[in-house]
Every structure is written in C-alpha cells, then in structure tokens.
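This is the structure I have questions about; it appears just below.
A single protein chain has been omitted; all remaining protein chains appear in their positions.
Let's look at chain A:
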Amino acid sequence: MEPITRGLTPAKRTRRRLLAAVLTLPLLLGAAACGGDDDSGGSGNDKIELSFFWWGAEKRAELTEKALDLYTSKHPNVTFKKTWQANQGYFDKLATLTAGGNAPDIFQIDDNYISEYAERNVTLDLKPYTESGKLDITKISKGLIDYGTVDGKLAGLSMGENTQGLVYDKTLLTKNKLPEPTTGMSWEDFISWAATVSKTAKVPGTQDPSAVYQALWVYLRQNGKDLYKDKTLAFDEADITKWFTLWKGARDTGATPTPDVIHEGNATDISKQLVVTGKAGTSWVWVNQMPELKKNTESDLGVIAYPGDPSAQWARASMYFSAFRGTKHKDAAVDVLNFMANDPEAGKILGTDRGLPPNLDVRKTVAETATDPAMKQTIAVQDELSKKFGPTSPSVPPAGHSKVKTELVRIAEEVQYGRQTPEQGAAAFVTAAKAAIGQG
C-alpha cells in the first residue's frame, strides 16, 4: 500500500496537517485539565463538600440522608456527596477508592476491617479531637470507645451498640403449641428443644450456627476462652472440636436443616435469614437487626440471648463512622461525626437502625419516643440483656478478622457436608485462622 498523502498537493498536505493539529488539541487540553485539581482548603464559611459512604438497606439510606440534610440545614456551607450500597461488595469498593487516593471523607466501617484500616493509617485518629472537645464522647460508654480503639488510636466512632440475638418464629411455635426458648437455657437444652420443633412443626428447629462466628465467640467466652487475645487466637483445637461436635450431634437429631439449606442461610444477607424465609425456626443474628428481619416476614418474631450463660455476651459497637486521614476538611468531618453521634434530633432520625444510639441521653429519648414495635422490641431486649452482661468485653478484633470469618464458614461447611470430621475441621480452622491474623 502506498502512503495516502502521496499525490496530494502541498496545499492539501498543509490542510491535512492543520486538521491533525485541531484534532489533537482537545486531547492535550483534556490532559492539562486533569492536572488542575486544585483545592482551596475549607475554613470558616467556605463551601465544603464531604463525601459520605455507607452500606445498608434502603431504610438506612433514607434515615442517613435525612440526618445529613439536617446537618446541612444547620451548616449551610457544608454539603454531602452521599453514596451507599448493599453490604456485599462494600468493602471491595472502599478498598478500591482508598487505593486510588479517593477514600470518602467519612465512611462506615465495622469490626471486620477497622483494625486493618487503622493499622494502615487510612483512618483519622479521633483521639486528639476528643481531648480538645471537638468530639464529645462523654455520653458514650467506655466499652464502645474501647471497641473502636486500635493501637491507642480512636479509629472509628461507634454509631450503634448491639449484642447477639437469637431470633425465633413466634407464630410457628404458637401454631404448633410449642414452648418458646428462653434466655439462659443451656446449649444442649436448646438443641433438644430445636429437635422437638423439627419433629412437631416439620420445620427445622434452628439454623446450624457452627459457621456463625459470633455464636462460636459467645460459646468460647462461656468456656473461659475468647476468640482473640491481643493479636493472637484465644482458643485451641479442642474448643473447636467441641463446638463442631455439638452441632454434628444436633444435625444427627434433626434439630438443624440439611447442609445445603444451612449454606443458604450462611451465604445470605439479613433479608433472607432462614427464620424469615420459613426454612428454620430460629436464626443467629444481632438484636438491632430485628426491624429489618420483621420487614421480610409475616410471622411474629421473638428475640432472646444466645444459649448458655448470657453474661458472656457484650455490648458491641455494631459499626462506626470513620474519617479519612487524607481528608482536606478534617475539622468539618469530625464535626459531622460529633453531630451524628450526639445531636438529639439526628439521633431521633437515625433511631436504632445501626444499633442503639451510642449517646446514652439520645438513647433514652429514642427509647421513650419509639413507635415502631420492632424497634421497641430491640431496645427492650437489649436493655434487658445489658443488665446481664459480664464485666469484661472483648477488645476489637485484629486485622484479618474478616478472613477468619470466611475460613470458619468454609470449614464449618466442610464438616456440615460431612467432608471433614469435627477434629479435622478444628485442626484446619486453627491453622487457617492463625494464618489469617498473621500469628506465627
């Protein structure tokens, strides 16, 4: 082939070159525009836009947006770029944003990742702000603040308090004239109760919680152990063998569903828990999830503590808001956190969606004015349980906790499907969990 310009007159060639230049120009300009990302830091009444990112259902989005709008109405110079999505994929997205240097100014996080983010210095240390009074934590219980403290730094401000809740289908039990389970019943009693339910109601009495980390956690604490101590595991193979054996026994008596249904329950979000889909009589959740569960079922739901001694449960910071260390508006971000946690009006709007309000005064107001029956139930049960909590509560899980959780699901399911014995599963889990938290 011949070059296309051959045979063109010089004038044509010039014109062609001109065209090329014209076509290139926007490209160059575009590239230059990319470099001009200026920011004139926010002080006084400058316009500030804070990006705000959280996960949750639609209800939470509605409440959070309302609370943030309230902040804007009080501070017209501060507006928000609100982004939210479902839980699945949230942390992938957050990590990607962080990698690109575009972490949101404020983001929701939980104990799965807070240590990881704090250790990597992504989160802003809020401790200096609590000392200077910009962030008021005087009305927040010490346990919640400790549960957000990683290596001496306050990595996240707890936005809710919850505790383990065993949710059961009241309607199913009444229909079959079965007794309701009670807080404080032993694991063995609970399992035989569940087996009776299976037999009478023809619905498996309980979801198998052997893959549910917070159930294992309570069980360990009842046996004088814990999930972690500092940055090491606080249990051994024998403990896990006992745990897996307990539930193998339960499966053999028909107290729990078939492995594929258990898997379904493990793999799903809150809206498809087996107690809501009618595939089991009870599910292992957190108390603050009651309203969301209730929304997905016709049945009446009851909620109690996990079996065994309830003093092993604790008031957990269900999730936090953290500020990005690289935010250009640190003071503004901290002020928003302060508002979300302590402002009575904001507290009323947010309700118990993320857990009981962290500020005790706000919690009282919310409890007094709550109208939603499921929310009232959450508050009542948690209040009731919190009287039974023991003196110690676990510290925030180390980095790698989320991996420990997925390993527990994988290995517990190996045991459920009968591909491993409880002993093999226990050995595999201890090895995998150690690797996950980087314990030698």
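The criterion applied here is as follows: contacts are C-beta pairs under 8 Å (C-beta built on N, C-alpha and C of every residue); 3 or more make two chains touch, one makes a residue touch a chain; residues count from 1.
Following the convention adopted for this analysis, contacts and distances are computed from a predicted model.
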Choices "Dihydrodiol dehydrogenase", "Cytochrome c-type biogenesis protein CcmE", "Na(+)/H(+) antiporter subunit A" or "Multiple sugar transport system permease protein" - which one is the UniProt name of the chain not shown: "Multiple sugar transport system permease protein"
Per the touch definition above, residue among A:77, A:186 or A:406 touching the missing chain: A:406
Residue of A:221, A:248 or A:263 touching the missing chain in the full complex: A:263
For the full complex, which residue in A:78, A:122 or A:350 touches the chain that was left out? A:122
Take the complete complex as the reference. Which residues in chain A touch the chain that isn't displayed? 2-3, 5-9, 11-12, 16-17, 20, 23-24, 27, 88-89, 91-92, 95-96, 98-99, 116-117, 120-122, 258-261, 263-264, 267-268, 400, 402-403, 406, 409-410, 413-414, 417, 419, 436
